[in-house]
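Scroll down for the structure; my scribbles are underneath it.
With one protein chain held back, the other chains of the complex are shown just where they sit.
Just so it is clear, A and B label the chains in written order, and each chain counts residues from 1 on its own.
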Amino acid sequence: MQSALTQRLRIPNFYWLAAIGAIISAAGTLAAFYMEHHGHQVTGMNNQVFWGLPHVFAIFLIVGASGVLNVASIGTVFGKKVYKPRGPLSGLLAITMLAAGLFVIMLDLGRADRLIVAMTHVNWTSVFGWNMVLYPVFFGLVGLYVWLLLDRKMYAYSKAAGTAAFIWRLVMTTGTGSIFGFVVARQAYNSAIIAPMFIIMSFAWGLAMFLIFQAAMYKWEGSQLDEEIRQRLNKLLGTFVAAVAYFVVVYHLTNLYYAKQTAFETFILVSGGIYPQLFWGGFVVVGTILPLLFVFVPALRSMASSSVLASIFTILGGLAFLYVFIIGGQAYPLEMFPGMEVKSSFFDGVVDPYVPSLPEFLLSIGGFGLFFLLSLIVVQILPFMPQDDMAQLRASGALHD
Amino acid sequence: MKQTLAALAAVLLLAPVLASAGTPKPDLKIENPGSCIAPVPEMRRNHMEMLKHTRDRTLRQGIRGEKASLNGCINCHASKTTGSVLGQGGFCQECHTYAAVKLDCWDCHQPKAGNHEAVGVKP
Partner (left out) sequence: MSEPQDRIENKSRRSFVGAAAVAGASAGVAALAPGLKLIEVAGAAPRAPGEPASSAVRWGMLIDTTKCASGCDACVKACATENGINETVKDPRQGSQWIRKIDLKDPKTGQEYSLPMLCQHCEHPPCVDVCPTGASMKRADGIVLVDRHICIGCRYCMMACPYKARSLVHMPLTEQNPLVPRGQGCVEACTFCVQRVDRGQQPACVEACPEKAMLFGNLNDPNSEIAQRVAKEKTTQVRADLKLNLGVRYQGI
């Protein structure tokens, strides 16, 4: 029988923490009811920018959910022993992040009461339609995988489930990227590179969320994560952040040189106000340079808080990138008549001045609240705290394999 | 023990009766003489299926002049006082409130009868 990978955790101040998570989730839910009752007129969204802040947060959580499973996959599928005790926690966070992301995006629907209709009428040419299968099966596969990891009698079967889950999440995230990639009409999208870019982003964002939650768990237990393991995980984050930067560069170069969307790229990178600010300040400086500094500069990486800081910056950078990608892509007017100046009563030809409203903001952070609340409750009840056998790892040389 | 069980059983069996004691029975008024497109028991059981099939035939296939036409129902059944099938005494509202079945139609469909003769603005 497999020896225990994980242990129970007693979270101090559990009820206070749960209350915070519950209040944030409740605020999000109430905001959604308010929007559903009055209609989207109470939001900052309109007929030009109709996927607003809730979509930014939801897509972050959904993409991150598939990425946070990476930690488990590296252990199960690629056999790296350091990751094995972390597998169950990674699987759990994948489930709760996806649930939270879907909570936000489904409550933002114009007709959220028609979810059953969405699940029973599926148009198979639509990526959203595929999602009706991709998401539920993901929940099922990852749930099965986590059970097989935790149930010591069933551990031998966990590799099959883990491999299936690994492949499934690649398909799922390719789908999420293709939602944008298949949109032929818009300058910001319509590119084959978007799907792989989302896969790489899932690696970085998912690992960042994992590192923060894991750090919290060590704090709650009052123990210390082994420094060599911590540095190893940090380095992985740094590698993913660098890879994301590479893909973003290629995406913009593709848009400029292959698609020749010069006016749109100028808007996003130079003249569009909030969009270049978020891109350069948010994604490049905060989301890429700062995490890389905290991972690779010796003086910074030896700080105890370097992993958490690098992770927080990565997450902020991810949200900034998605804001520019999703909202900037809509705010810039559709180019129906290339080269012409356009004006109309439907605001053709003008940049949309989208500003998120309070209900949208509450729904968006409600997603993070729900993720925190669900994860907190499950790790209090079931054993998810990773147990590293440091002696065994050092002896077998697996610490640096 | 036996008394507790008896009391519990009584409450459970009587609960539906007690609960519905407060709900007023539907006060339906048939505004126009004649009969509906099918006998009343059949209409009560099947009107939702009839409307569902009609909506797909009319909207998706473009078939006009169906027997179970929603506007046909409204024009005959709308209350003469309010002009609508919703609200106090509304033909659809009365039964649906009693049965606690939510009406989804009226977010989009016009519940007031009328001969909306909107024709384009002529030059």
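Everything below uses one rule, namely that contacts are C-beta pairs under 8 Å (C-beta built on N, C-alpha and C of every residue); 3 or more make two chains touch, one makes a residue touch a chain.
For clarity, every value in this text was computed on a predicted model and none was experimentally measured.
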Residue among A:T6, A:S25, A:Q48 or A:S66 that touches the chain left out of view: A:Q48
From B:Q3, B:S35 or B:Q61, residue that would touch the chain that is not displayed: B:Q61
Residues of subunit B (touch criterion as defined above) contacting the omitted chain: 55, 57, 59-66, 71, 74, 107-110, 112, 114, 116, 118-123
Touching residues on subunit A - with respect to the absent chain: 36, 38-41, 45-48, 50-51, 109-112, 114-115, 117-118, 121-123, 125-129, 131-132, 179, 182-186, 330, 334, 336-337, 339-348, 352
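Please note the rule applied: only the chains that are shown with their structure count from here on.
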Computed distance of Cα centres, subunit B from subunit A, in Å: 45
